[in-house]
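A single protein chain has been removed from this complex, and every other one stays in its place.
Let's turn to chain A:
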Amino acid sequence: MARVVVDVMLKPEILDPQGQAVQRALPRLGFQGISDVRQGKRFELEVDGPVDEAALARIHEMAETFLANTVIEDFVVKVEGAEEPAASVAEAK
């Protein structure tokens, strides 16, 4: 069984109140030197069968239509263990 990871992040220009809250908390807790925090979501998908192009295309569609809200979020699809991201989408119309 292979694992495919989908990382979902708010687009860089979108306000991230959770990330900001974490960033504000860090110095209070004695952690210095962090200038910005952005918080995202990570999905680990256990895939039945081989992770071929068809499977990745399906996962890509899944991410685009369901896992990520592409109006405000970007996502990256990665095969666990693979060096390069399998596919990524940055733009939503």
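The definition used in the following text is that contacts are C-beta pairs under 8 Å (C-beta built on N, C-alpha and C of every residue); 3 or more make two chains touch, one makes a residue touch a chain; residues count from 1.
Going forward, contacts and distances are computed from a predicted model.
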| item | value |
| --- | --- |
| Protein that the absent chain corresponds to, by UniProt name, given "Sarcosine oxidase subunit alpha family protein", "ABC transporter substrate-binding protein", "ABC-type spermidine/putrescine transport system permease subunit I" or "Phosphoribosylformylglycinamidine synthase subunit PurL" | "Phosphoribosylformylglycinamidine synthase subunit PurL" |
| Sites on chain A contacted by the missing partner chain, in the whole complex | 10-17, 20-21, 24, 69, 71-72, 91 |
